[in-house]
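The complex appears here without one of its protein chains, the remainder shown in place.
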Amino acid sequence: MTERKVLKPKPNAKVQITADIACGEGQPLWIVAGPCAVEGASQLEATAQALLQNGVSSLRGGAFKPRTSPYTFQGMGEEGLQLLDGIRQNHQIAVVTEVMAIEQIEVVSQHADVIQVGSRNMQNFSLLKALGELDKPILLKRGLASTLDEFLWAAEYILAGGNDKVILCERGIRSFDPETRNVLDLGGVAVLKEKTHLPVIVDPSHAAGRRDIITALSRAAIAVGADGLIVEIHPNPQASVSDAAQALSLDDFTALMTSLDPIAQAMGRSLRQPALVKA
Amino acid sequence: MTERKVLKPKPNAKVQITADIACGEGQPLWIVAGPCAVEGASQLEATAQALLQNGVSSLRGGAFKPRTSPYTFQGMGEEGLQLLDGIRQNHQIAVVTEVMAIEQIEVVSQHADVIQVGSRNMQNFSLLKALGELDKPILLKRGLASTLDEFLWAAEYILAGGNDKVILCERGIRSFDPETRNVLDLGGVAVLKEKTHLPVIVDPSHAAGRRDIITALSRAAIAVGADGLIVEIHPNPQASVSDAAQALSLDDFTALMTSLDPIAQAMGRSLRQPALVKA
Amino acid sequence: MTERKVLKPKPNAKVQITADIACGEGQPLWIVAGPCAVEGASQLEATAQALLQNGVSSLRGGAFKPRTSPYTFQGMGEEGLQLLDGIRQNHQIAVVTEVMAIEQIEVVSQHADVIQVGSRNMQNFSLLKALGELDKPILLKRGLASTLDEFLWAAEYILAGGNDKVILCERGIRSFDPETRNVLDLGGVAVLKEKTHLPVIVDPSHAAGRRDIITALSRAAIAVGADGLIVEIHPNPQASVSDAAQALSLDDFTALMTSLDPIAQAMGRSLRQPALVKA
Partner (left out) sequence: MTERKVLKPKPNAKVQITADIACGEGQPLWIVAGPCAVEGASQLEATAQALLQNGVSSLRGGAFKPRTSPYTFQGMGEEGLQLLDGIRQNHQIAVVTEVMAIEQIEVVSQHADVIQVGSRNMQNFSLLKALGELDKPILLKRGLASTLDEFLWAAEYILAGGNDKVILCERGIRSFDPETRNVLDLGGVAVLKEKTHLPVIVDPSHAAGRRDIITALSRAAIAVGADGLIVEIHPNPQASVSDAAQALSLDDFTALMTSLDPIAQAMGRSLRQPALVKA
């Protein structure tokens, strides 16, 4: 039987995202924030300013959007990618965005630093195989009801193809209580950190599905040992075309970062990139 | 808001599979059986004989296989499709097989009567959109932890593209008890039959993950009102390359059909196609 | 290690409920119907008439009610038991009612033929031990999220005490889809029938939590091999003090029985007690 590459111990493994940014054990926390979907230039510019003011290096934003219904907004597509790329060029901010199909890989690769695979595609094995042939970081989100072992096998598909730049993301699993959208499995994060050298980050926004507990979950994620966070923020959450209930405002985001400072410090990890901070 | 086509009442709707076979309300039960994966010509030929002896019209078999690990058998691919097509030509048996990626749609369409979308791809929206452009029956399996509403929305992606030949398949949802591989949600089947005119069939094999309760679950599926069954059978289950624990032997299959006869009759539905029966 | 009594094969085991009624393999189906809670004499009398007209032998009705909130109706208590006993005496109908605490066992034993342990008390081990000392049939409902093995161990507590008159009841397990109140685990029923000689019945009402799929689930339960059903019915469902959404009207109940006739026949089991039928 072939050895599982994800389980191979690699001390101090990290995934290099840009020349300045890396994610992994012993690295600064990798904080990614931004809207669910790219909606326009001013939305992205306002978000980027909030990132810079908080010393945050990476922007998320969906151009191709997986939506439950075929009749809702499906994303701005290539135009959205170009808007993201504008931010990337102007502000030295890394861009994380999703691919939903093999056909989109080429164009997304041109405009993004990190390619995200969404929960619904975690076992889209054809897509994973195609991403295994890239030399680009992949952010792989855990499936809605995937076991940790299935999650690691999905990552293995990418590593088996030759691309070892995989970052895992826990985003909540489906459960019975309608009180939260999903249940954030921080025990799962702890288990992953024991099993694999791959970096593991946490998405508190999709786990909660509600704004009021995102700060608490973010603190818990850092304390459990996650290597970073990916958070939904929006200049005007109420006007967000998707996931409005869970997006933080830009002021909320600043408050979140302030709340995380002592926890990051307690864990011995930097939270902000001072070089980036803009007055 | 656009009207949901899956909810539109269409009395006596059915999906025509071949000139002789249809699936839906008021139609004979649509029984599909065959191996998890196509392994060779003799395996398929033996299976086809068992189908014919039982008056069963449709063969399942995977040529492209979604597998948890990248290091296990991934299916025979196009060669497997050609073997399936041989059975189809020689025995007038309809063929059901899976696509995992847009790239495979064309070749699968040439060799199969029904294209299956697996549970892991239920929300692979790019794939669903591409299948919406075909004029070919699609067997859509419910995701591992998909709500019934998400399931219907996934079907809507196909209908929205213009292809209304969608058959839904309940195959068990993930739960906490290791006793069975999944929990077959027959209440879900009953709800689907209330909500949509699309045919609904049941896969007891993946629900159970064990041979000993497949007959009982098949009887229950018919009694709850399902329009058909898709069952894993194999000439030599112990030697099956995948899902060995849940495949029925060909003799088991004959016993299964015998056990189903009175229930089908009680539900007023034919189970077998006499024209097909081979001595 | 002590041998598990629930696993000891006992061919044709049955639980004798009254001189005329038994539940188990090879016995007529044991059908129990009645309101969630006893509300008054006229409610019970009307229900009893519906049972008799359908040849059904056993009445359910709660006198002590486990309620999520302490501020809702907690049952009529001993007065409710006396009302049940009236029906029992006047109509030769067996009575099934719940105990919630050891203190209630004595009085419930005087008025009921079968003592029910509710889902929330499935692992109330002190209660189970006390019931093990009785010589009275116990209807043990599966916990909301209990594994089948835990369910069998709970029964073992009763058998270990010397009372082997235990009937198991599957009533749905908790899951993620709000479409139904619970998910009826008929695969679990099939597994139980393989593992234990104890009779297994099904409660479609609590599984569904909605009236429209109870008939379909009841058919499926009989087809999977259950030894009986326990169903919520009410002379005026809308006015029911609890579980209004899932109670069948008395006419619905008659229709349910008619729908079950062919399935029971297909399974070779009698559904009605002709001796009981009242014009």
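Going in written order, the chains are labelled A, B and C, and every chain counts its residues from 1.
Methods note: a residue touches a chain if its C-beta (ideal position, glycine included) is under 8 Å from a C-beta of that chain, and two chains touch if they have at least 3 such contacts.
This one's a predicted model, so the numbers in the text were calculated from it and none came from an experiment.
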*Specify the residue from the set A:Ala63, A:Leu184 or A:Leu248 that touches the hidden chain.*
A:Leu184
*Residue among A:Ala208, A:Met257 or A:Leu276 touching the omitted chain*: A:Ala208
*Contacts of chain B with the absent chain, listed as residue ranges*: 145, 174-176, 178
_For chain C, the residues touching the chain missing from this view_ = 1-2, 66-71, 100-104, 120-121, 123-127, 129, 143-146, 149-150, 153, 156-157, 160, 174
_Those residues of chain A which, in the complete complex, touch the missing chain_ = 145, 147-149, 172-173, 175-180, 183-191, 193-194, 207-208, 212-213, 216-217, 219-225, 262-263, 265-267
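Definition applied: only the chains that are shown with their structure count from here on.
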_Of all the chains shown, whose C-alpha centre falls nearest the centre of every protein C-alpha atom combined?_
B
_My parser should flag the chain pair with the most contacts; which pair should that be?_
B-C
_Superposing rotation of chain A relative to chain C, computed on C-alpha atoms, to nearest 5°_ = 180
*Could you give the separation in Å between the centres of chain B and chain C, each centre being the mean of its C-alpha atoms?*
35
*How big is the gap, in whole Å, between where the Cα atoms of chain A centre and where those of chain C centre?*
49
*Mind pulling the residue numbers of chain A that touch at least two other chains?*
145, 174
